[in-house]
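First the structure, in the form of structure tokens, and then the observations on it.
Just one protein chain is left out here, and the rest sit where they should.
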Amino acid sequence: MHFPKGAAARDSVSALVIMAVSAGGVYSTFEFPQRAAAWPLYMWGLLAAFSVLLLFNSLRQTVTEQLAQVDKAERNARIKRIAINVGLILGFVILVPILGFFTAAGIYLVIHMSYLGIRPYWLVALVTGGVLIAFYMMFEFFLGVLVPHGLIF
Amino acid sequence: MKKLFVTGLVATSLLMTGAVMAAPKYADVKIPKNIQAIVAYNAGGSSDALARVMLPFWEKKVEELTGKKPNAIVVNLPGAGGEIGWTSLSYAKKDGSTIGVINLPAVALVQAARVAKYAPWLEKFAPIGVNIIDPNVVRLQKDAKYATLKDALDAAKAKPGSVTVGADGPLSDDHMAVYALAVKYGAEFTFVPYSGGAPANKAFQSGEVDIAVGNVFDHLKTKGSAKDVMVLRPSRYTSMDAMKGVKTAKESIGMDVGDLGSTRGWAAPAGIPAKLLTVYREAFAMAVNDPEYKKAALKRNITIVDPLVGDDFGGFMKDQQALVGDLLDLFVKGGYIKK
Partner (left out) sequence: MWEQIADAAIVIIQPGSLLLAFLGAAMGTVFGAMPGVSATLSIALLVPVTFEMTATSGLIFLGAVYCGAIYGGSISGILINVPGTPAAVATMIDGYEMTKKGKGGLALGTDICSSFVGGQFSVIVLLFLAPLVAMVALEIRSAEFFWIVIFAMSTIGAIGAGSAIKGLMAGIFGLIIGTAGMHPMTGTLRYAFDQPPLYEGVPVIVALVGLFSISQVLYLAEGKGMDTQLKIPEVGRMWPGRATLWKLRGVLARSSIIGTVVGLIPGAGADIASFIARSEAKRYSKNPSEYGKGSIEGVCSAEAANNAVVGGSLIPMLTLGIPGNAVTAALLGGLLIHGLIPGPSLFTDAPDILYPFILSLFLANLFFAVFGFGALRYVAKVVLVPQGIIAAVVTALAVIGAYSFRNLTFDIWIMFSLGVVGYIMRKADFPLAPIILGIILGPMAEENLDRVMTLAHAKELTTIEFFMGRWQTVLLMVLTFAAIGYSFYRDYRYRKELEAKIANGEDVGK
């Protein structure tokens, strides 16, 4: 037996993770009354079965698609980048109920666009301002759709 | 037509306001300027419709009684089977600025099913009044092997579980009616829940179930698929012409099973000033007896009945709670409520 590489390695890792999750899922159905437990039990079980199949396939695969090779430094940089993107959105989500949508969105748009390399800065400011005004006009003014309001606005 | 109606409305209210203008009965009672009416279901639903039809009349009657016209608006707070809306109502400020529609037996059933945040509901809601009971109608499928509802019930008595009954459910007024009927008759059905009235009607029409339990409009929509029908009321439902020919349970199976249906009443959070509650109740009684209101309600397919006001509605609420208590074992046995 050989150790899988590339896409096959990725698939076998996914399969193992899903297997673990579905085992937990199967267990979680034990606390439900029988009639409500049956369907989730089948589904978790089916997911577990498919993950076994996926693992089996990926281990058996001899020729596999090569994923783009990157060195360790770039890999870390990439992970950091993704983490920052997730973090920025998370920050926005946390701020919305506190500051209200428009204030939070203003801050978020400026920071995230700047981080993503949108230049010159007046373009960032222009887009932020434009988007906020457009959203305000569209949702609050014309359509009467509620958006979260908070401390400032 | 519409214009005529509005003019009529304005004229009547002007007349009536004029009559009492001289000395409002409760001129000393301070009415909140804005009143929220919480509806625990979506805009466009039947509870929402009732609130929107009713409130303008009620506002006017409050004005007649106190000399001040409040501005009442409907607030839809749907979710979690009504729990979100009723919880908001029970926790609302007790200054009369919030009233709401409470749906029975749903309020009691949700409380029985899980730890509802508004429990115990009988103590949290002060009854204003009710004039809407959409009675439960029991229908026998035309291709079922039983000739009449009585035959079907006898079969369900002789061989428990052999007769299938479809309805909106679980934990709906229809579901409760199925159990109430079963207990009274000593029969046992196989209850088949559907997620809504429309799917239940569809299943009934396709012949999937022997019997369907629903409300007035479920019957009117599926008339062609039923060969025997009865309404679960002590007397025939006469507010609507199309329902006058439908027999009561007593006439059909020789046994009265009580007054079952979906009820949408008005309540305030318990603890609001007694004077205010009196005004709200009287205004309610006047509004529902207004012929213009009755016309408007029937036009919107709202199933009105003779109103129960104040403590009468409170008594009705207690009866509903007691009925849920009586049937609790069946719900538990069916797996619908955890003990």
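We just call them A and B in the order they show up, numbering each chain from 1.
By definition in this document, a residue touches a chain if its C-beta (ideal position, glycine included) is under 8 Å from a C-beta of that chain, and two chains touch if they have at least 3 such contacts.
Everything numeric in this text was worked out from a predicted model, so none of it was measured.
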{"item": "Listed residues B:Ser206, B:Ser235 or B:Asn301, member touching the removed chain", "value": "B:Ser206"}
{"item": "Missing-partner contacts on chain A, residue numbers", "value": "7, 10-11, 14, 18, 25, 28, 32-33, 35-36, 38-40, 43-44, 46-47, 50-51, 53-54, 57, 61-67, 78, 81-82, 85-86, 89-90, 92-93, 96-97, 101, 105, 108-109, 112-113, 115-119, 127, 131, 135, 138-139, 143-148"}
{"item": "Residues in chain B touching the chain absent from view", "value": "42-45, 78-81, 83-84, 113-114, 161-164, 170-171, 190-196, 198-199, 201-203, 205-209, 334-338"}
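Operating definition for what follows: only the chains that are shown with their structure count from here on.
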{"item": "Separation of chain A from chain B, taking each centre as the mean of its C-alpha atoms, in whole Å", "value": "44"}
{"item": "In the complex, chain A residues that touch chain B", "value": "33-36"}
{"item": "Residues of chain B touching chain A in the complex", "value": "335, 338"}
